[in-house]
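Once you've had a glance at the structure underneath, I'll fire off some questions.
A single protein chain has been removed from this complex, and every other one stays in its place.
Up next, subunit A:
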Amino acid sequence: MDDDLPTDFQVIVVGTGMVESIVAAAASRIGKNVLHLDSSDHYGGLWASYNFDGLQKFISEVQSNPKRQWQVYNLKEKWYIEKETPQTDVEKGEENKTETDDKANPPKIWSQAAFTFEYRKFNIDLTPKLLFSRGPLVELLISSNIARYAEFRCVTRVLTWLEDHLVPVPCSRADVFATEAVSVVEKRMLMKMLTNIVGYNEDEMNNEFKDWHDKTFKEYLTHKGLTPNLIHYVLFAIAGGTNKMPCLEGVKECKKFLMSLGRYGNTPFLWPMYGSGELPQCFCRLCAVFGGVYCLNRPIDKVEAKTLDEGRNVIAIASKSKTLNCDHLVIGINECPKELLSPEPIESSDISKAVFITNGSILKSEKEPLTLLRFPPLADDDNAVTVLEVGPATGSCPKGLFVVYMISNKEKDAESDLMPYAEKIFEMSDNGGQDAEKPKCLWSLFYNVHDTSAPTSSILDNVHVCSGPDAQLDFDRAVEQAEQIFKKICPGEEFLPRAPDPEEIVFDEDVTHGPDFCGEAEDDAPQE
C-alpha cells in the first residue's frame, strides 16, 4: 500500500504533535498540498493519550530503545495492588452493570488483572493540559470550526493546599462573596486588587504596576494589604506561582485566569473528553478533510536540501524506498535529524511528571469532580506542582477510578520531585494502610521528559522545527508557535479561516475537483 504514496508536495509535516498538527491543518485549509507523516502507529507523539495497553507498550518501548530515552527517562512504574482479585470476590460482568447497582455494592477491589480487562476504558495523557475558556486555543477552535471534532468538560473546581489540607479556592465573583473563609473587609480588598489586575495592559503600562518590574508578586500582594490566606489563594492557586514569582508575571497569569471566568462553567478551564491527546487529531482531521494525505508508520531516514533538474529547490526526504520532495518541511523536534538543528539552545530545566490511578477523588464531592490543584512548593527551593484529577465522566478511566497527573519543573528526578506531594494526597503504601480520608493509589508512573519546548531553528531554510510539550498548564505556546510557522510558510494568508458547516457545502454537477463552498451566506440561520 505504501507504494501508492505520492512523492511531491508543497508541505510535508513529520510528527503528529500539537504544533505539527495545527500547522498541517492551517496549510491544508488554505489549499496547500500537504503530506503528514508519523513514524509510529498512532497520533500525537509525546502529546498522545494511551489506553492502558498502549501505555504499557510505550513504557517498554522507552525502556528498550535508547533513542527514546533522549526524550523520556527515569521512568518508574509501580503497582500497589495484587495481580489477581482474591477468589472470595465474585467477578461481575462490568460491562453490563447498570448504574443503580453502584451504590448498593461495596467498593470494587481492584487488581492488576481488572486493569488489563478494562484497558480500553483508560485514556492516559502523556501531556495533560487544560484550555483557558478565553485562551487562544479555544478561540482558534471556535473560529476555525474545529471545535466540532471534540467535546469538552468544564473543570469543576480549583483546589489549593493550605495548612496541611486541601481547600477549594473561590474562583468566581459569586464564590468570593459566598465563601465564609474570607471576611467582608478582605473581600473588598481582594475585589479591588483583582479589578486592578484586570486593568493591567502590557503595552500602556498603567500607574498601578509601573514600579513593580523588579519586585515579586508576593511583595505586591503584601503591599496591597492582603491577608496571608488571600495571598496564598492569589499567588499559588490563581497565578500558579511561588514566592519568587516576578510581579508582572503574576499579574499576567492572574489576568488570564480572571478573563476566562464566566464563559463555560464555574472555573476558567476546560478539559478535552478522552484526554488532551484528542486535540492534535482534531487538527489532523481538518487537514485531511481539505485534502491532506495521512500516513502513519512511516519513519524518515534522511533530510537534505536539493535542486531538482528543472531548477526547483526542494527539501528531499528519504523514507523507506522513496524520496519525498516538498517546498517546506515542518518537523517535530524529536523526529528531526540532530545534525539539522541549529546549535542547541541554552540548557533549560526538564520536566518531572507522574500519573497515578486511584480509587477515589483527592477531595470527595457530591458529583464527580474535575479538579485542578496547584500545589505550593512544600520546601523553599521546590517548584510549584500542578495536579490534574480526571474521572470516568471524561472518558479517562473505568468507573470507580480517577487518573491524577502531576507536572513540575525538574529538580532532581521525577520520583524525588513529586513523591512528597503524592504522599500528601494519596495513601501510597502497599496494600495495608487505611487512611479513610485519602484515596488509595493503585498504580503509579514517574518519568522525566526532556524539555524541548524552546523554539529551535534548523540549519536549512524551509525546514521548520516544532517544539515539544512544555510544562505549562495550557496550549498557548503551541498555538503561538504553529501560527508563526504557518506565517513563514504562507505569508499573507489567513490562519485557519472558518471551515464551512456541511449544510453550506454546495456540490457541482461534476465533482472530480471537490466541492465549492459558500461561506458567509445564511451564517447562523436555521437550515430548515
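Please note the rule applied: a contact is a pair of C-beta atoms (placed from the backbone, for glycine too) under 8 Å apart; a residue touches a chain by one contact, two chains touch by 3 or more; residues count from 1.
Definition applied: contacts and distances are computed from a predicted model.
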Legend entry - Protein that the absent chain corresponds to, by UniProt name, given "AP complex subunit beta", "Ras-related protein Rab-30", "Methyltransferase small domain-containing protein" or "mannose-1-phosphate guanylyltransferase": "Ras-related protein Rab-30"
Inset, instruction - Kindly state which of the options A:125, A:253 or A:278 is in contact with the chain not pictured. - result: A:278
Inset, instruction - Touching the absent chain in the whole complex: find that residue among A:9, A:58, A:110 or A:152. - result: A:152
Inset, instruction - May I ask which residue of A:213, A:263 or A:412 touches the chain that does not appear here? - result: A:263
Legend entry - Absent chain, residues of subunit A that touch it: 1-2, 4-5, 42-43, 51, 95, 120, 138, 141-142, 147-154, 156, 262-265, 270, 273-274, 278, 281-282, 284-285, 288-291, 293-298, 367, 393, 395, 499, 502-503, 505, 507, 510-515, 517, 526-528
